[in-house]
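Pasting a structure below so you can have a look.
For this depiction, one protein chain was excluded, whereas all remaining protein chains were kept in their positions.
== subunit A ==
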Amino acid sequence: MSNSFTGSNRLTRRHSIKLLAAAMAASLLPAWPGFAASSGRWQKAIGASNKTLPVIGMGTWRTFNVGNDARLLAARTELVKAFFELGGGMIDSSPMYGSAPDVMGHALSQLDMADSLFAAEKVWSPAGGSAREQVADLQKRWKIPQFDLLQVHNLSDWREHLAVLRELKAAGKVGYIGITTSHGRRHSEVEQIMASENIDFVQLTYNISEREAENRLLPLAKEKGIAVIANRPYNGGSLINNLKRRGERLPGWAAECGCTSWAEFLLKFIVSHPAISCAIPATTRLEHLQENMRAGLNPMPSAENRKQMVRFFDSL
């Protein structure tokens, strides 16, 4: 899929200058390897590999669990279509998310534009069946031949599942493997796994109000070349909803790093962390998706901007 600017995203002189400035700034940042600006949309390398990933992906918790409701299936298909049109890549789901994998399968089968799809799924013990059975079942539900990434959901029986996922990867049946956690749970165990196991991805909660991962997990991920997916970028919606409800305004300097909405402010903060590969906000609304995807455009906050963002957020 093309990532070129189209329609309202047309490249202007101002954009060009900002792009140039951002590119120069990026070249001066020693701690930010692994990302590449592609037509203004930010991508980051997956660990030490050459493959890159758009920094804004899409989560499906709650939002894609619509059962076989024809009206809502059509609405979610439109959302996935827009996601790809806006340069989206990673879509993350789980057998824990009810009908979300089936809904994704329905959407993908309706669309002929999923080349950029980076399909991420999970295995989860309470879903029943072995890890292999779960993966086979999920592939049928997504209607795709194989996943790009398979993760152990919330560390459930991670030793057994990770062993199976490693076999699948060795057999070429999945591109990458990883583990997930959320809400800051079991970070010490996550750290042990990251340090001792050969994994490509770790998914954890990281946002401007939950920055615990900065202490140990993100540096370790950087050191080990493990790609990091940030879940709950809006803290389940409460973070952005509270800011909007209180009528908080963006600081004037936010525009310098391309933040024209709270969505962009919050997401750009996340994906500009050197260790974060991708954030996966979830939504059911097209306008929110568009806001989210704009966060993946240049310019990005510098290290100094990030400090400013934290200071500003903490002062609210």
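Operating definition for what follows: a contact is a pair of C-beta atoms (placed from the backbone, for glycine too) under 8 Å apart; a residue touches a chain by one contact, two chains touch by 3 or more; residues count from 1.
Convention: contacts and distances are computed from a predicted model.
Engineer: For the chain not present in this complex, what protein name does its UniProt entry give, out of "nitrile hydratase", "cytochrome-c oxidase", "TROVE domain-containing protein" or "MFS transporter permease"?
Structural biologist: Cross-referencing UniProt, the chain left out corresponds to "MFS transporter permease".
Engineer: With the full complex in mind, choose from A:E133, A:E212 or A:E304 the residue touching the hidden chain.
Structural biologist: A:E212
Engineer: Just to verify: which one of A:K81, A:R132, A:H187 or A:R216 makes contact with the chain not shown?
Structural biologist: The missing chain is touched by A:H187.
Engineer: In terms of residues, what is the contact footprint of the unshown chain on subunit A?
Structural biologist: 61-63, 65-69, 71-72, 95-99, 126-127, 183-187, 212, 236, 284
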